[in-house]
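With one protein chain withheld, the remaining protein chains of the complex are depicted in position.
A and B are the chain letters, set down in written order, and residue numbers restart from 1 in every chain.
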Amino acid sequence: MSDSHELANLPDEAVTTDLYADPGLPEHHWRPTDVDPKLEKRAERQVALMFTLSAVCTVLMIVCYFAIGRDDAIGSFGAQNMTLGLCLAGALLFIGMGVIQWARKLMADQEIIEMRHPAASSEADREATVAALNAGIEESGIGRRPLVRNSLLGAVGLLGVPAIVMLRDLGPTPNQVVKEDPYPGAGISHTIWSDGMRVVRDVVGTPIRPSDLEVGDLVNAEPEGLFNGGPDGEPLEGVALQVGKAKGAVVVVRMQPDEIIPGPGRENWSVDGILCYSKICTHVGCPISLYERTTHHLLCPCHQSTFDLADSARVVFGPAARPLPQLPLKVDSDGYLVAQSDFNEPVGPSFWERG
Amino acid sequence: MRLLNRSAGRLSRHRRGPLAGLVVLLLGLLLTGGLYAAFSPAQADQTGSSADQVAQGRRLFLVSCSFCHGQNGEGVRSQDGDHQLGPSLIGVGAAAVDFQVGTGRMPMTQPGAQVPDKPNVFSDQEVAALAAYVATLGPGPAIPTKSDYSLEGMSETQKQDAIARGGQIFLTNCTACHNFEGSGGAMPRGGYAPKIRGVDPKHIYEALLTGPQNMPNFTNGNLTPDEKRDVIAYLGSLNEMKEYGGFGLGGLGPVSEGLAAWLVGIGLCLAFAVWIAAHTTRSTKKKVDA
Partner (left out) sequence: MDTTKVANSNGRTPATASKPGRAAAVAGWADERLGLATAMKKNLRKVFPDHWSFMLGEIALWSFVVLLLTGVFLTLWFTPSMGEVRYNGTYEQLKGIQMSEAYASSLKLSFDVRGGLLMRQMHHWAAMLFIAAMMVHLLRVWFTGAFRKPRELNWVIGCLLLLLGTLEGFTGYSLPDDLLSGTGVRAADGFIKATPVVGTYLSFFLFGGEFPGDAIIPRLYTIHVLLIPGLLLALIAAHMLLLVYHKHTQWPGPGRTEKNVVGFPMLPVYAAKAGGFFFVVFGVTALMGALLSINPVWKFGPYDPSKVTAGSQPDWYMGWPDGALRIMPGIETHIWGVTISWNVMLPILVLPMLMFTILLLLPFIDAWITGDKREHHLLERPRNAPTRTAIMVALMTMYGLFWAAGGNDIIAIRLHASINQITYFLRAAVFIGPVLAFVITRRWCISLQRKDNETLLHGYETGVIMRSPEGGYTERHLPLPVDRAYTLAARDRDPVVADEDPGTGRLAGLRSRLRTLMYSDNVQKPTAAELDAGHHDSDHEHELQESLDGHSADGHQHDGRHLVSDENLRGH
């Protein structure tokens, strides 16, 4: 940017000066610290004091680091975080305030002017650049050699493809997962549930008899396969466990049998008023267990979709579009609640291929 | 000759006063009653519901509860018969009454979506009486004893294990409504799951057992008494725990944190920015070139 650039590209000054002439920069008034050496010294001491306080805080922080343990407390608060943090805050804030006070009180504060330049380059620069570009392009001959140019573009463009193709192994496709079946119930349309699998209480893994439950009970339950689905009957672990839970978690509720409106073909899916539904919301997949006992509504805490568990879990409020899948129940020979089969539809959020 | 002297060998009838019979009767009653009280077997219900207590409970019930719950606790239906105004209390058990009345929820002073807890209007003894009365209406859950929900008598390791397991059960069954810290959460149509921190462990146990208002039940077939005890222990550990990071902002999660970031964070930084760029004091004195 040379000093002799044109200022003509800048907007017409007339808009700002058509009513009043520019009075120019206001007269500069001195600050008390500029004209009174006592005040100046005082300001200096103020600034130096702040820097000193900052140093004190820093030292204090290091002392606290070694002296205060995790179990120390200030009232009901943990002492370690609070003391370290307050000391650090003091150390930083005092430097900041000191520097700012220095600028405000002691550094020269007369406003100065700098001239702008138009954002565009000068005409001469533009012409020179265009000339250089043209010379370069001309010498390369790319304009005159379409075969070279086009084949280069093709080759470079094609190079983009490996970058995408090499991301293929980020993960299996949904179909691959079903085929490879790395764990029980693999695939987006299936869960680990199967005919005769017991419904067990979450965390503790104990099976449930119908007589254990009273009207109004809500049990957060899991498929027993999570607790004994490993090769030697041991609990599932790692990815298999997490995926199994993410699709297999259910809620079991008991209500008065005459309150239930069974869905078509679902008359024998309940046992003595005990119903079982998927716990995974059909909106975007949060687990649900907010149960309003008197209305038998189930509310999802994420986006407030509400399902009526007495009516095949149809949606009564909120952004969900589909009812919760229902798990058909029966009682096995030992008297425990078991599933009749897997769910008859995919659980969880909707997806394109769901149909 | 003995036949001719009717008072020979006999106690003189002048030795019995006119009230002697009454005194003996009273003595007999006292003796029988005291022996009974001393030697009668302990009741299964620790509150020891005597007939007196039940009677007192019935009197309190008639005055405070029967308007909504019926004179015999059978509940009250609306005139058209379609709606239940006050539910039946037959079979709810002493635990339900101890919870509802003990936390002040009942008597309900205002109809609405939620029955909030409020200062208790009955004394402990009156609550016990009411509980005793309602327990007679039908068999139901009894008021828990301290041993049901306390970890006393367990070793340190056992306590730690109980608290850890209680935390997992809490996160599975309770946090969906009551929030990760027990700060409460919203339910449909104006209802809410209340804050459960700082609540008497006995009341937590009873709430789990009886499923008050809209809360589902967690009867002993759902959460065993040990599991309930573990959950209560975990909540207790939350109460005793230090706030490691500072003020908890209500324990409500990202909403209050975002508010703090804007109000405190941006507010403080803005305040400093205004200070930095503010006009500083000016003096009317002029500079003298030396």
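Just so we're on the same page, a residue touches a chain if its C-beta (ideal position, glycine included) is under 8 Å from a C-beta of that chain, and two chains touch if they have at least 3 such contacts.
A quick note: this is a predicted structure, and the numbers were derived from the prediction, not measured.
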item: Listed residues A:Gly154, A:Pro172 or A:Pro257, member touching the removed chain; value: A:Pro172
item: Interface with the unshown chain - residue positions in chain B; value: 113, 160-161, 163-164, 167-168, 171-172, 175-181, 183-186, 188-190, 192-193, 234, 237-238, 241, 243-249, 252-262, 264-266, 268-270, 272-274, 276-278, 285, 287-290
item: Touching residues (missing chain, whole complex) on chain A; value: 7, 9-13, 15-26, 30, 34-37, 40, 65, 70, 78, 80-86, 88-93, 95-100, 102-103, 107-116, 118-119, 167, 170-174, 177, 182, 186-188, 202, 220, 222, 237-239, 242-243, 245-247, 249, 279-280, 283-290, 301-305, 315, 317-322, 348-355
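Note that in this section only the chains that are shown with their structure count from here on.
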item: Between chain B and chain A, distance of the C-alpha-averaged centres to the nearest whole Å; value: 39
item: Chain A residues touching chain B - in the complex, by the definition given at the top; value: 29-32, 34-36, 73, 76-78, 80-82, 85, 96, 100, 104-105, 109, 201-204, 208-209, 211-220, 253, 287-295, 297, 299, 301, 304, 306, 317
item: Contacting residues of chain B [partner chain A, same complex]; value: 165, 168-169, 172-173, 176-177, 185-188, 191, 193, 211, 213-219, 221-222, 227, 242-247, 272, 275-276, 280-287
